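The complex appears here without one of its protein chains, the remainder shown in place.
The letters A, B and C name the chains in turn, as written, and every chain counts its residues from 1.
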Amino acid sequence: MIEERRVTDWWSTAVSEIRPGRITLRGYPVEQLIGRVTFAEQIWLMLRGELPSPGQGRLLEAALVAAVDHGPQAPSIAAARMAATCGVGLNNAVATGTGLLGDVHGGAGQQCMEVLERVAGGEEARAVVADFRARRAYVPGFGHRFHPRDPRRDPLLALVHEAVERGEVPGRALAAGLALEAALSDGRSRPVPMNIDGATAIIYAELGFPPELGRGLFVLSRSVGILAHAWEETEGGARIKGPLPRPLLAGYHGPPERDLPPKR
Amino acid sequence: MIEERRVTDWWSTAVSEIRPGRITLRGYPVEQLIGRVTFAEQIWLMLRGELPSPGQGRLLEAALVAAVDHGPQAPSIAAARMAATCGVGLNNAVATGTGLLGDVHGGAGQQCMEVLERVAGGEEARAVVADFRARRAYVPGFGHRFHPRDPRRDPLLALVHEAVERGEVPGRALAAGLALEAALSDGRSRPVPMNIDGATAIIYAELGFPPELGRGLFVLSRSVGILAHAWEETEGGARIKGPLPRPLLAGYHGPPERDLPPKR
Amino acid sequence: MIEERRVTDWWSTAVSEIRPGRITLRGYPVEQLIGRVTFAEQIWLMLRGELPSPGQGRLLEAALVAAVDHGPQAPSIAAARMAATCGVGLNNAVATGTGLLGDVHGGAGQQCMEVLERVAGGEEARAVVADFRARRAYVPGFGHRFHPRDPRRDPLLALVHEAVERGEVPGRALAAGLALEAALSDGRSRPVPMNIDGATAIIYAELGFPPELGRGLFVLSRSVGILAHAWEETEGGARIKGPLPRPLLAGYHGPPERDLPPKR
Partner (left out) sequence: MIEERRVTDWWSTAVSEIRPGRITLRGYPVEQLIGRVTFAEQIWLMLRGELPSPGQGRLLEAALVAAVDHGPQAPSIAAARMAATCGVGLNNAVATGTGLLGDVHGGAGQQCMEVLERVAGGEEARAVVADFRARRAYVPGFGHRFHPRDPRRDPLLALVHEAVERGEVPGRALAAGLALEAALSDGRSRPVPMNIDGATAIIYAELGFPPELGRGLFVLSRSVGILAHAWEETEGGARIKGPLPRPLLAGYHGPPERDLPPKR
């Protein structure tokens, strides 16, 4: 005989309580949340334990809206589209895409938040930039291989500026991000402006999210684009879609054809 | 030499267009969407190609809010929590959870939408119920193994009623759902009320989503709970969390210990 | 207080027993298996509960060897290669690939086994072929979009023939497969020979595996190719590999650029 609590405690949570006829999320009965909080506020509540202020909710909402998609060039989107043609559920297609949002493909926002934490002014910003350059690494959240200037930067930063002015967020991460941007462009003919990862990192940091949840929130946002693309492929009816259209075949650069040694 | 278009067409999409310095989503420049549409409206836009009316957006928002979590009993949540202790990224923990929202665990809403399409009144409802009972199957979207009455039913249906009264949605799926509920409870001492899958199926059907996207929208919604639970486990710092607390070991009902035949 | 057994029974298994210092697989102490059974025999033992005869083990081994890879055209391989460039573990890259071996991409062997069960001679074979043709569907396991004649067919069938002659397998599925092949080619100028899915389906059926495990065994086999390709991509050091080389961008066929309605 064991105590029941040893087993139920193993799976204990502070997120939600489920009893017969009763569901509370972070203490709030679900029936009170329905119709009264936005989806973005619900996301905040579930991750943070308390509801955001209206201003915080709007800022989170803008960041979630901004990052939903960046087209089928992205391996996460391409993989989800291919999955949708392989005879798996739409949930598996979405899972395929989010599974690819790893440290390299989906981690820049999180890494940028970690950098922002280290920067309080121009001096630290210049030191950080020098450090990354010495390691021949990109500063996460800045520059973009497609966009000379990421079109999502300005509207997101404008919203942060307004929130700072209204006293809704402290403005520390914004200052750090701008200092990094200045340090990166200093003495360069071509500036290296913040990208979507940098701009949303500032928002998530201003809102008090830990860096790891920066990745988490990006996953929620990009899942929308992943689903939209997977669904488009589902509707198109393709079967077993590979990366290349027929009759193109993948190249080969391995050993020339050879015979197996006779003795085997 | 091949035509470039043959290759770029293979990955062509109507969801988004990415050019240097330019991102449009369903034709709208992303910088116009940021700060002006809600996350729920953005989801609608990405999946449907046009923006919803404010009333449609609110109804979608309520459905997304309602289904975020149902606790660690659910295998999707439990698997995501375990994943978070295995040394994979938070994105992989989320993907683990959504990957489990298959036909049985995540498909009831989609299946309910398919049933709703077949019901125009009480007669069809009774026929559908008789058909499922003859096959000893549950009607998807009705009844719940934990809840005598799912607490999410009433507030969701109330919002649909209001939207019907305002002329924002046609009310056809609502009528079908209520007819099914009545047919299921007819002559029973214990009613079989709609559950979350049934109530959200009505909303998604009223809003004109195809059944498969019912699953897709549920995936987006439940991803929030999956992320919240995975993050809670991450913060807790457990390593290689299995389903049972130590010192409990899984039972065994296979053959007793035996020796390998000597000749092998 | 609950009985401990209620909890440990929930996770009870006949596959393996783990006690301190003791691991038995299907009853055999693991230390007796190591060095004495082949990997293919171990696979059989784990799935079936008993060890195969040497002849059965060799036939299983040949089928596993045959299906390891079919190049990066396959979405499973392409997705795994892309995953390997996204900053996830090699295990996640493999999981991405196997996740795509769904009903359409990885299910033909399983479906072929189901068809083989229905065929006892030429008459049923002709009826099955007529049935699929009436539905404008391919008979799973026959024909190939790349290969006029799948080079894996002949060596696999030769091994089955030998095993039938030696009395190691009954030969029923082989007869069914050949009858289907004959029925498919009857009256056609171009034959529709068995492909890898058909040839391995015959082997798995001759060995007594249920159809669903046909997919399972294919997953084990193809995981080898998935891993080899993911590893090649890892070694190559690419980052965020999409489906198209730069500067190619995915095409777009959605609505032209437009402004958001002003009131929103």
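A few notes on this one:
We take it that contacts are C-beta pairs under 8 Å (C-beta built on N, C-alpha and C of every residue); 3 or more make two chains touch, one makes a residue touch a chain.
Since we're looking at a predicted model, the values are computed, not measured.
Contacts of the undrawn chain with the visible chains, over the full complex, involve A, B, C.
Per the touch definition above, the residue from B:Leu59, B:Ala78 or B:Leu180 contacting the chain not shown is B:Ala78.
Of the listed residues C:Leu51, C:Leu159, C:Ala176 or C:Met194, the one in contact with the hidden chain in the full complex is C:Leu159. Across C:Gly121, C:Pro148, C:Gly208 or C:Pro261, the residue that sits in touch with the chain not pictured is C:Pro148. For chain C, the residues in touch with the chain missing from this view are 2, 6-7, 9-11, 13-18, 20-23, 25, 29-31, 33-35, 37-40, 42-43, 46-47, 58, 61-62, 64-66, 68-73, 78, 81, 89-92, 94-96, 98-103, 106-107, 146-149, 151-152, 154-156, 158-159, 212-213, 215-216, 219-221, 223-225, 227-232, 234, 244-245, 248. Residues of chain A in touch with the missing chain: 4-5, 7-9, 11-19, 24, 26-29, 32-33, 36-37, 49, 51, 87-89, 91-92, 99, 243-244, 248-261, 264. Where chain B meets the missing chain, the touching residues are 1-4, 7, 71-76, 78-79, 82-83, 85-88, 92, 95-96, 99-107, 145, 239-244, 246, 249-250.
Quick note on the criterion: only the chains that are shown with their structure count from here on.
Two copies of one chain, chain B and chain C, form a contact in which over half of the residue numbers belong to both partners.
Across the assembly, the mean Cα position most removed from that of chain C is the one of A. Averaged C-alpha coordinates give centres for chain A and chain B that are 21 Å from one another.
Measuring from the averaged C-alpha position of chain A to that of chain C gives a distance of 33 Å.
For this pair, chain B with chain C, the centres built from the Cα atoms lie 29 Å apart. Residue positions of chain C with contacts to 2 or more other chains are 4, 7, 87-88, 92, 99, 243-244, 249-250.
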